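Omission of a single protein chain aside, the complex is shown with its protein chains in their original locations.
Entry: subunit A
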Amino acid sequence: MLTKRLSRRTFLKASAATTALLSVGTFEFKSWQKIHADEKTNLTTIPTFCNACSSKCGLLVHVKNGRVWKVSGQPDHPFGKGKVCARGHALASIPYSSDRLTQPMKKIAEGKFEPITWEQAYKEIGTKLKQIIEKNGPGSFVFINDPRPTGKFYGPRFLNAVGSSNYFGHETVCSNARDTGFNHTIGGIPGGDVANSKYIVFIGRSYGDGVRPASVQALIKAKENGAHVVIVDPRLNNTAPLADEWLPIRPGTDLALVLAMSNVLVTEELYDKEFISNYSVGFEEYKKTIMEYTPEWAEKITGISKETIIRIARDMAKVKPKAMIEQSWRGAFGSTYANSVDTGRAVALFNALLGNIQQKGGYIFGKSPKLGKLDESIHPTPPEATIPRVDAEYPLVSHHTGVAAIIPQKAKEGIVKAALIIQTNPVRNYANPKYMIEGLKSLELMVVIDIQMSETASIADYVLPEPTYLERDDVIEVTPGVKPAISIRQKVIEKVHANTVPADRIFTEIAKEMGLGDYFNFSVDQLNQAMIAPLGITLSELKKKGTIIIDDPVELGVVPKLKTASGKVEFYNESFKKAGFSPVVQWMEPLVKPDSSSFRLITGKQSYHSHTFTANIPYLIQITKDYNSERLWINRTRANQMGLKDGDLVEVVSELTKSKIRIYVTDRIHPECVFVPSGYGNFSKNLTYANGVGFSYLDHLPFHMDPIGGTPMIHECIVKIRKVGV
């Protein structure tokens, strides 16, 4: 029999100890017989989409007597394909969470709030924001969004209305480096056509940990068709059951691997010459540089043998264009190392060498349907704000994402004075929390819209509670792809807390207070109707179906004009040169290196958590508790040398702080690093279930920013491990 990480007996004992939780469980507890006996009584099924991660899969919500019972998947949704992951199922319990924010609040002292009316909130926020902007200019105001459609529409519109360009997303700590590398090299982020590929290399990205159901299914389909799957990761992640081989790379050296694989394609002339001559610029300069990066050279840096590097490059060339290094997300080059932007560039260029762009089994730029607009004559659009952004020193980073992690620094410098933050948690998740708190506290006005008291909400001047995603209507969502889709989020149940207000109303009311109400003289329904009108869809049709696929597929085999400066693949990049960086991709060392007595602290996702947002959902944090999965992974040989055993309590020590955690001793990890999953370390005392579980890598991360990609370089962190009590 296999062994579970925790013995059954201990598990049962642990359950008994947590029985107290039962009474506060989010779902009303009944025996199953009762549950199913009730079934006939008023059961409805309403389509909407999920809010547990950025995939936003289509859901069917089953409501029994006005209460959410369970969710299932919308078969048509391109990312969900009828399936729902653990997070999707469990998040449906959040309307009933005992930690919900239920009324608007105003800070009266450090850590102290008093309830206020919405009228007072709108009035005070509108007045203060107006004063701040009059005194310091509109550039002193920033907006930070979670990647959801209502914020994406209302946020920029509100910014334009007040004259600010400062839109920010959470990508600073997610995909900024990759996006920057890809945008300037191939003009955007394509989707990998994994299902039809013959050879797929994942660098840091794990479909089994950062689950998107359609991606898992695509990979399984590829496997069934005989594809070869390689995982490049310092850690044998949970995609392992679907992989053929694991390259346990030295963390921070992925760039060297990709450069050397590219070297093989170029020196052995295995690349797609026709594609390169027709669709790229600067190949000769690139070729000169790439000659230095031989597989022998990379072997020393990465720890991966030159034979392996040569074999993989050759085998990929044999099946090109149905081969790819998957485009990843945060993975090993989203926000991780000092060289992540260049890893992103190198990966995009390696794929270009395979000629896989817009080819079956390769990289495909999806389509987005052309949406309609509100009628200008009735609903005036504010003029586009043109003043410089506060993160202007990162010229290569897209303005659609921005560098949110530097906002606290700008606040300290007195450049940013006011911030509006929606359902995202910069304090806990964007960089070192001490630094974030210190910076954000120098703001004159900080407003947070959320559903629970996050670490960020805890230090705000005003906290405004929203209904959850199941209790409100949102702006429609577009899912780009080979066949794009339009989905709708709609109210599934009545508001659980009557005094919550959705973000679109909050924007509208604050704008009114500031005399800008004319720009917001419409409802979400009116807006949605206008947006989908050109597609020949009606709102009632969309609300009934949930998701509608636009049957106007991408034409494969035709390389589009790329959205780079030259319209082609850029092996030589003028924008990088202008910004003071190397125009050609080249090897760059990671920022820090552990020695024989220390470790690099790395992190990554688990399939049942999204950032730290889901850690407060009892159904998900219970998985963590049952399987001890908040533990720190450490290589068995290193642990043995240090006299550490599985389950030992250790102290993780860095320049900044100490964390206590138990260890998971395993052969699944490179000896030079330790791994902590990314969903833990909540310290807000109002997050009952999440508080105190595990720690966050960010606690140990010094505040340092990658000047190219605008990321806090989350894996550039050295720690020591010592046994507690020794």
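As a working rule, a residue touches a chain if its C-beta (ideal position, glycine included) is under 8 Å from a C-beta of that chain, and two chains touch if they have at least 3 such contacts; residues count from 1.
Criterion: contacts and distances are computed from a predicted model.
A.B. asks: Mind telling me which option in "Glutamyl-tRNA(Gln) amidotransferase subunit A", "RNA polymerase sigma factor", "Proteasome subunit alpha" or "Fe-S-cluster-containing dehydrogenase component" is what UniProt lists for the chain we can't see?
C.D. replies: Result for the unshown chain: "Fe-S-cluster-containing dehydrogenase component".
A.B. asks: Of the listed residues A:Arg636, A:Lys658, A:His704 or A:Lys723, which contacts the missing chain in the full complex?
C.D. replies: A:Arg636
A.B. asks: Which residue from A:Gln622, A:Ser684 or A:Thr711 sits in contact with the chain not drawn here?
C.D. replies: A:Gln622
A.B. asks: Which is it among A:Phe182, A:Tyr207 or A:Phe283 that touches the chain not included here?
C.D. replies: From the options A:Phe182, A:Tyr207 or A:Phe283, the contact with the absent chain belongs to A:Tyr207.
A.B. asks: Which one touches the absent chain: A:Val63, A:Ile220, A:Leu270 or A:Leu371?
C.D. replies: Within the whole complex, the residue contacting the unshown chain is A:Ile220.
A.B. asks: Please identify, in ascending order, the residues of subunit A that touch the omitted chain?
C.D. replies: 1-5, 8, 12, 15-16, 18-19, 21-22, 25-36, 39, 69-73, 82-86, 88-90, 92-93, 207-209, 211, 213, 216-217, 220, 236, 238-242, 246, 248, 607-608, 618-623, 626-627, 635-637, 666-671
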